[in-house]
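Every protein chain except one is present and positioned as in the full complex.
Moving on, here comes subunit A:
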Amino acid sequence: MNLERLPNEEKLTLCRKYYLGKLQMYVCVWGFAFLPFLWLVNVVWFFKEAFVKPTYTEQLQIKTYVKRSGLGLLLWVAVLTTWITIFQHFRAEWGEVGDYLSFTIPLGIP
């Protein structure tokens, strides 16, 4: 496809989509470095682009990325929630290990 022949508008939209795809890819990949927040940002930011806007060619790619980020995010949320619940519940019982892991220890509560 010869870019010079496309009118400006189309070129813009094309490069925009291409750019979106690339950006998304970076964001998704980086999210693997223990960054569920990044995946959350990805999902929220690109949600409209992926699911609400009328279809265009690159949208499929964006959709996959959003879905993958969403999955990763859900996974992390599950892991974190489990860990936090366990910690809060069993902190006192773990004794030394509990204290070692604690960043702040509440006063007055065993």
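By our rule, a contact is a pair of C-beta atoms (placed from the backbone, for glycine too) under 8 Å apart; a residue touches a chain by one contact, two chains touch by 3 or more; residues count from 1.
One rule holds in what follows: contacts and distances are computed from a predicted model.
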"Presenilin", "Exostosin-like 1", "AP complex subunit sigma" or "Proteasome subunit beta" - which is the UniProt name of the missing chain: "Presenilin"
Of A:V29, A:L60 or A:L80, the one touching the omitted chain in the full complex: A:L80
Interface with the undisplayed chain - residues on subunit A: 3-4, 8-9, 11-13, 15-16, 18-20, 22-23, 30, 33-38, 41, 44-46, 48-49, 80, 83-84, 87-88, 91, 101-109
